[in-house]
Each structure stands twice: as C-alpha cells, then as structure tokens.
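In this view, the complex is presented without one of its protein chains, the others remaining in place.
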Amino acid sequence: MQNIILLMHCPDQKGIIAAVTDFIHHYKGNIIYIDQYVDRINNTFFMRVEVEANGGSASFSEFQTNFNNSLGVQFGLKCDFYLKNHRPRMAVFVSQYDHCLYDILAQQQSGRLHCEIPFIISNHTVLQTISDRFDIPFYHIPITKENKLEAEQAQLKLLKEHNIESIVLARYMQILTAQIIDQYPQKVINIHHSFLPAFPGAKPYHSAFERGVKIIGATSHYVTEDLDAGPIIEQDTVRVSHGHEVKDFLEKGQDLERLVLLRALKLHCDRKIMVYNNKTVVFN
Amino acid sequence: MQNIILLMHCPDQKGIIAAVTDFIHHYKGNIIYIDQYVDRINNTFFMRVEVEANGGSASFSEFQTNFNNSLGVQFGLKCDFYLKNHRPRMAVFVSQYDHCLYDILAQQQSGRLHCEIPFIISNHTVLQTISDRFDIPFYHIPITKENKLEAEQAQLKLLKEHNIESIVLARYMQILTAQIIDQYPQKVINIHHSFLPAFPGAKPYHSAFERGVKIIGATSHYVTEDLDAGPIIEQDTVRVSHGHEVKDFLEKGQDLERLVLLRALKLHCDRKIMVYNNKTVVFN
Amino acid sequence: MQNIILLMHCPDQKGIIAAVTDFIHHYKGNIIYIDQYVDRINNTFFMRVEVEANGGSASFSEFQTNFNNSLGVQFGLKCDFYLKNHRPRMAVFVSQYDHCLYDILAQQQSGRLHCEIPFIISNHTVLQTISDRFDIPFYHIPITKENKLEAEQAQLKLLKEHNIESIVLARYMQILTAQIIDQYPQKVINIHHSFLPAFPGAKPYHSAFERGVKIIGATSHYVTEDLDAGPIIEQDTVRVSHGHEVKDFLEKGQDLERLVLLRALKLHCDRKIMVYNNKTVVFN
Partner (left out) sequence: MQNIILLMHCPDQKGIIAAVTDFIHHYKGNIIYIDQYVDRINNTFFMRVEVEANGGSASFSEFQTNFNNSLGVQFGLKCDFYLKNHRPRMAVFVSQYDHCLYDILAQQQSGRLHCEIPFIISNHTVLQTISDRFDIPFYHIPITKENKLEAEQAQLKLLKEHNIESIVLARYMQILTAQIIDQYPQKVINIHHSFLPAFPGAKPYHSAFERGVKIIGATSHYVTEDLDAGPIIEQDTVRVSHGHEVKDFLEKGQDLERLVLLRALKLHCDRKIMVYNNKTVVFN
C-alpha cells in the first residue's frame, strides 16, 4: 500500500464512517485526515480521507477493487482513489496576459502547487519568453474562426501524447468547444475576471465599470459547455470606487485573478474538491 | 450665513477651485472640508465643500443666488446647497423583516444617522411593535395587486403632508411605481440582498444557493424605474461555503444588508453622494 | 429525552465517533448535526453533536449519567450537556456606549440571539432610556475606585438572584475583578475595540491612530484575569487610511464591534464554542 486520498459520496445512511475507517484499518492504513459533509436537502454524504500507508501488503488496485466490491456495493459509495505522491499532469493554456502564468509557474517551481506542467499552449507567442525562463515547452497554436476545430485537434493530440490529466485556462481568451471539454469533465479550470454570475462573457471589467459597482471580483470554476456557468471553485472580491477607471479595475482585478486561480488549482491538485449538481464541495 | 454643504459639478476647466474658494471667502465662509474628483473620460469636475459660517451677513438664499449668477454662469457650475443643520426628513418603508428597521431606528436615536424619521409605512402590521418601542408613527397601508396605485396615492399623501424628502426601502417587499419614484428622483434608497447585478429581482439568496457561489453580497442603490438597476451607493460581500444552506445565506446576508444600507443612508443624509450617468460619486 | 447539544473532548483514539453515535441511537436520539476536530499537536479530539429526541424514554439526567459512566470512563470523554430549548440567561453590562446594547436587544427580540436577558447593569444612567424601550430592568450600580469590590458584590447578588449563566460586557468600561470572573469561567464575554493582541487596554483607537495602522479591528473574547488576554472567539477588521481621524476610527470601529460581539454571542448561546488551552474551538 502507498499513501492515498479518497473522495467518496453516497446516499446518507448510518454506519458509513465506521465501515470506511474499519476497512482502511484492515489494510493497515493510518487515517491522517478525515472530513465529511452531509447535504441534508439531497440526503447525500460526502467524505474525504487521507491515508498513510503503514506496511500493508495490498496493491493500490487491489485496495480499490476490494473497496468497490464491499463498501461500494453495501452503501452505494462512489469513490475516487488517488495516489498521494502522484502529481497531476496539467497543461497551461494562455493567450497574452502573463500574471496568472507567472504565478502558476512560480508556485509550481517552489513546490506549493503540486502538479507537473509538461507544456504551455498559446494562440499567441508573447508569453514564450516566460516559458523559456522556466524551461517549459511552449506550443504556439494560432486560432482563427476558420481553423478552430482543427487547432483544437492539434491541442488534443498534444494533450493525449503527454498524458495530460487537467487543463488550466490561465486567461486563455478562447472558448473551448465540446470536443475538448467532453474529454476532460471537471478537469478544465478557468479563471473568469468577474464575480460570477455577474458579468459573464467578454469584457467584464468594462461592464462592471459601466454599471458603477463598488466591488469587483474574480471566479475560478470548472469549465462546462455552458459558458461561465460551470461549478464554482473559488471567488474573491475587492473594493473599487468612482475614482477608479477601467484600467484600475483591470490592475486590481489581476491580483484577484491570480490569487483566486491559484487557490482553485491547489484545491484541485490536492484532491480537495468534489463536484455535485453543478456545485463544488470543498474540503479545506 | 449658516454652515452649509455644497455639491457641485461642471465641465472640467482651469480655475474652478480657486474661484469657488474665493467666492466662499468673500462671504466670510471658512472651508472645513473640500474634496474634488475629475472624471477624465467625460471631462467633468465634481466638488464637495463644507463651509463654516464665520459671521458673514448674507442670507442662505442670497448666497445661492449670487453663487449661481456668478460661478454658475462663468463655469456652467451646477450646485446643490444644503444647510448643514437641516436633517433630511426620511420615511421608512418596511414589510416584515425587522433587522434593517432596528438598525435605522437605533442609529438615528443614537445620533449617528443624521435624519428625521417622521413615520414608518408598512404593508404589514408585524413591525408595529418596533415603531411603538421607538415612539414613531406607524401607518399600515395594505397592498394588493388590485389596489396598488391607490395604496401608493395614500402613501404619497402622507409623504407630502409630512414634507418627506427621502425614502428608505428597508426590505420593503413591494416595487414602487413611477408615480412615487418620479417625485423622489435620487431620493429613494433601497437595499437589495445580492451583489448586483448578480441576482436581481426576487429570492436572490435562493438563486445564489442554486448557483453554488462562494461569496454573497448586498447592494444599496437609488431606486429608478428599472428594477434593481439604479445608481449603486454601497456594496459588501461575505464568504459562504458548500456547508451553508439557504437559511445560512439569509442569516449571514442580513448582517450585510443592515450594514450596507446604514452606510448608504449615512452617506446620503450627510450629503456625500452625487449621482451622474446612473453612477454615484461618493465623497468619503 | 429532549433535544440536546453535546460538546465533548478527550485524548484522540480509535472508535470514539462510532461509540458516541451508537450510544445516542440506543437512546433513540436522531443526530442532526455532528462535527469533530482533532488537534494533532496535542492529540485531542473535540466533537459537537446535536440530537433530536425521537421518543426515547430516558430522562436528561439519566442520559448524562449513563454517558459519563460508559463513554466518559471508556474514552476519558469530558462532555457538556445542554438542553437545546434552554436559552442561557445572560446579563448585559454597559457603561455609556449604546451601539452594542442596541444590537444585542434588537437581535434578542427578533429571535436571532437565543438567550434570555433578565436585566442590564450599568455604572451610568445614560442607557436607561434604551432598556426602557425594550422593557428590560436596568440596575444602576455606580463604581468608584473606592467602592469597586462592594459594587461588584451588589452585582453578584443580582446575578445570583436571577440565576444568570453568562455575562456580556457590551463596552462596559470597568475591569471585572476575580471575585466575579472566577464564578463565571468561560461565561463572561467581552468586546475589545482592537485587533488583539495589538492595542490591549485603554484607548486602542487612539493608539492605532498614533501608530498609523492601515487596518483596525475588534475582538470578542472570554474574560480571564489577564486583561484582554482570554480565549479569542471572533475578530474582524476594516480598512482605514491617513485621511481618517480618531473619530473616524471610532465610528468605523463601532460597526465592527457590534458585529463581532453579536457573532460571538450567537456562537456562545448556540453552544458552538469549546475552550481549550486559552483558545477556542468554534464549530460553525
């Protein structure tokens, strides 16, 4: 056995926690984190468990199979199993803004964002100097209205070749089509530069300025086919005033964007998020 | 001369500040507060001035007339003049929620909200016990779909009889029609229980819960004929999580609502707000 | 059996949750809330459980005795038992500031603060008009350097006569001595108008202004014999600038104070706080 993380859910019922902890102890696992949440409206039980291996001889796949065959059947438990020391392989999609990219690369380099970054994809070339600084391969795939589907095919080919598990849209100014989204359900993370559901779509800072809001925000969410309507992972806001112009909104907003995106990525990479009914349960 | 507050705006141009301060000195006024803001996109100048009378012999109306005839003409200055010790007469409209009403009455009583509250109007009777505690007249004017316009006529009659200058909708669950709004332009202040423009209209906490947001908000704004689309005065937000149900949103939200509404009312009563292009300039 | 709330802690060990839930089910209790926290540094387990009675025939005292005799012995569990529909009897101590008092009375009246308020004690008379508005007895007990211990004896007599369980110091400008504090361990709640441990003692807004801070705060804590050093329940902060004078700090701070105090009082009255090593565990 190795150190593992379990994310599970099922209809709420008596005895789940005891059964799960007993099962883990049986495999000589040591529970170092356990947290659960019950959605009383939908009567659904959610739990996240971190297990430290402690000399048990079962393989990871054996553990999974037995878990599903016993607890899975008994309680209707649906569980995702992760090896703790496997860092998800994440592709970074960017366009021309560099603030989120810098933060992702710096935090990954310094060991605070637990993932691999096999490459960066961009529809522009301006950020290549940054990928060079960090010695990360950079693929320039230009996108036009006409070539979009083909360009995405080229992206998909790279994603498959490099066994990419997650994608972060770090202010990537293109809308992904279903041919990519469908292959990465709850695995594509976007940062939107507004407090969703206010100001979806293009130019939210301009719209916020026009409306005269006193607070702006940023939202990180999983991408679904509905634009800017996927499950929200994290949001934050900052105060503005009549004295701020659009460029001030943009500057203040960029600090929010990178913070909010990084928090979401860390939660995702550390397997702390469950998605349910187009919402997230975040164990934090 | 008495102590006065001036709120003025005009096309931006050289020499306005000097001309205004000279004018005030000429009337023996002592400037104890002066702040200006220039909207460089629309090339518009805004200024708020507080003047302490210092023995000048001119009357308030003489001061106004001369100001308008000289500076008004010279710079195209549009100015609102307020006597500092005149507290605006404000009617409070409520339905069944008491949290904003309590805050308004307590803050007014303790001298932190500078207004008179000649009466409370409600389409329900449940809050009458509170108005009784504070010895403020309470008028119960029931509203149905059928009698709405007549009921508003009864409200208008009261407003006129008591020389009401401003109206606060303290979680008043009715939509005012143009027959009232038009008579109190930029004088009717509402608190909406969402971070506008997200979740306008009814049941915003339910909508926010459905959407799975991680932050909820409250917005105080001047009422215009466009529902929940008037100039925003103040907003604030608070963090929620997947563990919060609608009733938790509501409870956390109520603290936001009363804070945000009170801040807006204080700004309004202290003559610190100018409205312009459906936005507010707030001198704070 | 009636609806009850349990707050318990013990050395962390296997099987506690299962044993407690089994015990409750045995008494036909229905668990409607359960949350636990493990302090891994001190190896201590904390749990809060809300139980809905479901027809069990045991009395409350029987339940307690059996719980202590079985689980108490087996796990070293220390448990506080509360009847859910018993609202703690809380005395309010005030001096001359009214903002916290208004909030406490309004929230209690509207049913959002779950306690009884048998009386208000003050060393001044200015707030008596407010207690009159809310029909709550007001006891004026003047305090001087010389009479302090006797005055406290008079306070204690009232506290005992009215079976007071908790005390809130709602900007009460006197320091309680051990003769009161010792009788109400973890039952006296204070609001201090700074972000503790910064600026303990008198005149924190003045000190904050002198130091030129950019943020001010408020702190609610349980009172111990060490001035302003008891277990912190809740804190919050608000931004200030060079443009704010002490009076602005005071005004902004008062909104913080009442919010922070009320949040702390609600947590306390709803039995959501455990005290441990001069810190609080807050189940929220």
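Letters A, B and C mark the chains in the order given here, with residues in each chain numbered from 1 onward.
As a working rule, a contact is a pair of C-beta atoms (placed from the backbone, for glycine too) under 8 Å apart; a residue touches a chain by one contact, two chains touch by 3 or more.
A quick note: this is a predicted structure, and the numbers were derived from the prediction, not measured.
The residue touching the chain not shown here, chosen from A:F23, A:F60, A:Y102 or A:Y139, is A:Y102.
Although one chain is not drawn, the whole complex shows that of C:Y27, C:Y184 or C:F199 it is C:F199 that touches it.
Although one chain is not drawn, its touching partners on chain C can still be listed: residues 37, 39-41, 195-199, 211-215, 217, 231-237, 241-243, 245, 277-282. Where chain B meets the missing chain, the touching residues are 14, 17-18, 21, 25, 239. Taking the whole complex into account, chain A touches the unshown chain at residues 98-99, 102-103, 106, 109-110, 112, 133-134, 251, 254-255, 259, 262.
What we mean here is this: only the chains that are shown with their structure count from here on.
One inter-chain figure worth recording: chain B and chain C are separated by 36 Å, centre to centre, where each centre is the mean of the chain's CA atoms. Each chain gets one centre point, the mean of its Cα atoms, and the points for chain A and chain B are 42 Å apart. Counting partner chains per residue, chain B shows two or more touched chains at no residue at all.
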